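Okay, handing you the structure first.
Note that this complex is displayed minus one protein chain, with the remaining chains in position.
Right, chain A next:
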């Protein structure tokens, strides 16, 4: 028996928020209590997948391996595993991967159908709206969640839109339909703050004859807000609590970033603008976790690798706006390979169709990279849609790879997931069967889908 790792590894790797608590300011700690996750996994039974081919999401490929899942966690990956009395699934010739994670989704805040009453993603009323939270907009019955699940997506990060310099907080979710937002929230996952560079903020506010109307106006707007945040934090740290400023939701968010508890997800296309944002982060001493869209990331790949910043990219979108004109399909590969392969590349969707096929988008990006002269394996490229987005969302301790003790967020594919013919046959979230292509009873149906075309039927999936 050749095992990758054994049961002796601790089963529970809770995200380290409790460890972090000591270093956080009182302001930040108080925020953690409100709107916290109430997520509970669906009921599950132990499962043993036999003779599967496995990408572990960390770069490993394991052919003809077994995978044991129990209590919602990954227990063991090895060969010739046996356990009596549990559900054994013959996965010969099929592929297993970690559940796919999308670091850039607007599901729930731009729900389907895309009507004006469901347009809840951009609080485009002021360039700085760090006080809004995407999760406060989400519609739990958005039919797009179930479609993404069918594409193997087990977790996703919902961001506000990019109209504003500071668009508000994003949050991470488990892809299990529930009737409250909190019940879908990924336990202990950090919030993010959406920032946006470039054309969008300057267009939205410039058209209203207000600042920012230029890229330099964008920069001035960010800097002013960070100055306010530093001031607010200083005020909150005064030993005399009577001197504390009145609580300010926007400042709470910005201070959360300065305290390292809230992760920056920064919409930014152009190379020099990303470099400018890096400089800004140094001026005010905060960390950028990910540049999103990053069409020109390949022009500053070494800088991003040196700074430890991920880039979340499309495989091939371009031309829809000027800052998306210099697309190269090897962008993702160039980021990945920067500084001897230490770059952090992510394939993201920002799209309700793309999120269903992130495996195909990764396949295109890998092929383009290899055509440009790199030697990137499928096992390695699988990181772009699993462990790397998990890292960027701050949930890598819990999900994003197949390792003992992690959440059993798993996809069983009909074919190799880098093929267009591959479909997710089974999707597990925390070890529970959230989707089974062969069992209509194991497929989620939102309230929206129910009886909407004809009362007797379910909307086609």
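The rule is simple: a residue touches a chain if its C-beta (ideal position, glycine included) is under 8 Å from a C-beta of that chain, and two chains touch if they have at least 3 such contacts; residues count from 1.
The rule is simple: contacts and distances are computed from a predicted model.
Chain not shown in the complex: UniProt lists it as "Amidohydrolase-related domain-containing protein", one of "Molybdopterin oxidoreductase domain-containing protein", "ABC transporter ATP-binding protein", "Amidohydrolase-related domain-containing protein" or "Deferrochelatase". Residue A:367 is the one among A:88, A:367 or A:445 that touches the chain missing from this view. When you scan A:199, A:252, A:336 or A:430 for touch with the missing chain, the hit is A:199. In the full complex, chain A touches the hidden chain at residues 112-115, 143-144, 147, 199, 298-299, 301, 316-322, 325-330, 334, 352-353, 356-357, 360, 363-364, 366-367, 371-373, 418-423, 452-453, 459-461.
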